[in-house]
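Heads up, the thing below is written out as structure tokens.
Removed from the display is one protein chain of the complex; every other protein chain stays in position.
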Amino acid sequence: MAPTVYDVTTWPGATVSPYTDIGLVINQIIADIKSQQTSQTTRPGAVIYIPPGHYTLQTTANIDIGFLTIKGSGHGFMSEAIRDDVNHSAWVETLPGSSHVQIANTNQVGFLVDRATDPGANGRLNSVIFQDFCIDGVSSSKPYLPGNGKTGIKVQYDTDSVRVEGMGFVYLATALTIRNADAFNITNNFIAECGNAIQMISSSIVGKITNNYLISAWAGNSIFMENNENCVISGNSLLWGARMQFKNVNRAVITGNKFVSNFSGMIVHETACHEQLISGNHFRRIFGDGGPARNDDLYGMVQLNGNDNSVTANTFSFDVPAANVVPSGATPTVVLVKGGARNFLATNKLVSNISVRHVLDPSASATKVLWSGTSSQLQDLTGGNMSFVATP
Amino acid sequence: MAPTVYDVTTWPGATVSPYTDIGLVINQIIADIKSQQTSQTTRPGAVIYIPPGHYTLQTTANIDIGFLTIKGSGHGFMSEAIRDDVNHSAWVETLPGSSHVQIANTNQVGFLVDRATDPGANGRLNSVIFQDFCIDGVSSSKPYLPGNGKTGIKVQYDTDSVRVEGMGFVYLATALTIRNADAFNITNNFIAECGNAIQMISSSIVGKITNNYLISAWAGNSIFMENNENCVISGNSLLWGARMQFKNVNRAVITGNKFVSNFSGMIVHETACHEQLISGNHFRRIFGDGGPARNDDLYGMVQLNGNDNSVTANTFSFDVPAANVVPSGATPTVVLVKGGARNFLATNKLVSNISVRHVLDPSASATKVLWSGTSSQLQDLTGGNMSFVATP
Partner (left out) sequence: MAPTVYDVTTWPGATVSPYTDIGLVINQIIADIKSQQTSQTTRPGAVIYIPPGHYTLQTTANIDIGFLTIKGSGHGFMSEAIRDDVNHSAWVETLPGSSHVQIANTNQVGFLVDRATDPGANGRLNSVIFQDFCIDGVSSSKPYLPGNGKTGIKVQYDTDSVRVEGMGFVYLATALTIRNADAFNITNNFIAECGNAIQMISSSIVGKITNNYLISAWAGNSIFMENNENCVISGNSLLWGARMQFKNVNRAVITGNKFVSNFSGMIVHETACHEQLISGNHFRRIFGDGGPARNDDLYGMVQLNGNDNSVTANTFSFDVPAANVVPSGATPTVVLVKGGARNFLATNKLVSNISVRHVLDPSASATKVLWSGTSSQLQDLTGGNMSFVATP
């Protein structure tokens, strides 16, 4: 086997069993890689393989080299929420599995991508990959925030083309948090029963979040992003507490996603966001066991606040018993255009069990609402600073 | 190597060569896993690797543990139909390859995911994964149903987050059939020359079927699904006999798919289906070597039957010689709204070599047809219970 291929269970340099502290073993492997790859042109990185097994992580794994792949053989998801909710004394297994890493300590980060010394001048950690294993916070309960305070992966240093693929995350306060990423790629993951699923903080450049399951962000966000331009967010299934929260996120492509939520606010522009393309998504609002709503029903299933956003060919399906609407007796809001100019809604389908409507707030100007609802499904508070063509 | 990593070609516990009966070897490996993983909290599962090779499967592989990954090194597709149609005496190879599993017996299931004893209380088989190998029915001929009666993978017991990724399926009556799945993920597979490609039977919860090739379901379905809510079906290429057949499938997101078929009925609501979002798909109807049509040309390229479905921004391209239309002289139907209320068609593009039209059946009410055809491209049998804006 090449010296760049490590198996945590067989590497002879480990001073501890990986089942006892896989984080420490990974750190020792990284130290070994560094001791062998010692010049600017001899650092291809390595792959660290985690075979199926239950591993405890006592020590945070600190990835401070580029081109490192940490890879398992399966995201190993099982629904711990169901396990906790029912009598499981007869179950065959009660833990997640496959390549299963359990974070031991409260408020701990499982995998930290960071560098102690900054080489400056756009030095970055390049092409770090997390693939096909499970990070488990072990124990928590809804709404998981602040919960156990655990974070699965935290990318703290500037990166280029970081990849998170095929991973499982469960029972964490935050599954994945990344700052200052260029061209990140988060695809085909299974994130469930976490307070926050994906947090893109500080700023990032372009990026893709595609084809993921993002399940049960009861108190936090399915996706939070700030200061990004030109991201693609497509083909994701955001379930039960679907929420994309954006601050200064411009020109995102948000297509073909499935949103289901017990709450208002499935896409939220917390600060101004411009020129997003929101097309071909299905938004489903239900009323279930999600606990108290984070926002009332006037908040909007989607809340726009910025210029030139386009909302086309989406379905908005609202199904909350009249008695559960907050505030009581209100007409729930589908799309709230809170502010900004020239937002564009066209050919959206509205379905609802009770009366609902779009709302254009006074500071929104020149909004177009075209075949996206009937006359009674639009409340215009702008004094007519808008264009409307009712669905016939 | 960790005790959870098995290679079918090197595992010493096998009583038979994997080339003779890979199913039996896998069952013996699973028995070995069970003998080693014996408590609720010590069952992380394992990975079974199938290196490139031609394997015969005499015995059905029965997966009755969670967190098992069965993985090869390539879907190994080759077109056996082409092989059978031409003189291939000079060909270099005549069988599919890579990690190539050949089902030996008529009416056999290759891989059965099932449990003999039900632990109850939402006990499920979790995170079973099939990845990157080929399942071959060895011999069959169009239309492949009933054909050899072989099934590639049959998931019979309740599962959570089952994954089928990068697989090849060929010459099977049914490639993949799954019942009672929660959060399944079927992506990047290559399914060709099978009677049915993907069958989601009984019921399922959410799910994703994305980025697959589903080729040549001449007699069956590319995708059959019943009793599902909130599934995403996107980015698939359904070729030559494209058909998605649905029963009580609600709120599906069906976007960005390529449909090409020799037959009518590329999306069919066999029973009522509500609130589907069908957007950005390309439907192409051709006339070729598909054999006798399953439905006549009044059946509809798409047949809706339910409430509040949205059909937006699709292209419908019809190209059948007038002489081949059935019944003779009929005007073929593009979208048939067979029943249901408030179905919504907008900004769809129609292309055809002969006159075609949408049809609203008498029991359909309040359908909207907006910029989806000219006046002559709509037949309204509802007595005016609809809204129409002709494409100008």
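The first chain written gets the first letter, and so on, giving A and B; residue counts start at 1 in each chain.
Just so it is clear, a contact is a pair of C-beta atoms (placed from the backbone, for glycine too) under 8 Å apart; a residue touches a chain by one contact, two chains touch by 3 or more.
Nothing here was measured: the structure is a model prediction, and the numbers come from that model.
Engineer: Which of the visible chains would the unseen chain be in contact with across the whole complex?
Structural biologist: A, B
Engineer: Which one, B:Q156, B:N211 or B:Q245, makes contact with the chain that was left out?
Structural biologist: Touches the omitted chain: B:N211.
Engineer: Quick one: say which of A:V206, A:A272 or A:V326 touches the chain that got left out.
Structural biologist: Checking the options A:V206, A:A272 or A:V326, the one contacting the hidden chain is A:V206.
Engineer: From the list A:V8, A:V25 or A:A46, which touches the chain that is not on show?
Structural biologist: The missing chain is touched by A:A46.
Engineer: Given that one chain is not shown, which residue among A:I50, A:C273, A:A313 or A:V335 touches it?
Structural biologist: Missing-chain contact among the listed residues: A:A313.
Engineer: If the hidden chain were put back, which residues of chain A would touch it?
Structural biologist: 1-2, 4-5, 40-47, 65-67, 69, 71, 115, 119-124, 126-127, 129, 160-161, 182-183, 185, 187, 206, 208, 210-211, 230-232, 234-235, 251, 253, 255-256, 275, 277, 279-280, 307-308, 310, 312-313, 342, 344, 346-347, 368, 370, 387-389
Engineer: So which bits of chain B touch the chain we can't see?
Structural biologist: Residue positions of chain B that touch the missing chain: 7, 9-10, 51-54, 73-79, 82, 86-88, 90-100, 168, 188, 190, 211, 213, 215, 235, 237, 239, 255-258, 260, 279-282, 284, 312-315, 317, 347, 349, 351, 371, 391-392.
Just so we're on the same page, only the chains that are shown with their structure count from here on.
Engineer: Write the angle of the rotation needed to overlay chain A on chain B, where the fit uses Cα atoms and the result is rounded to the nearest 5°.
Structural biologist: 120
Engineer: Express in whole angstrom the distance between the two chain centres, defined as the mean CA positions of chain A and chain B.
Structural biologist: For chain A versus chain B, the centre distance works out to 28 Å.
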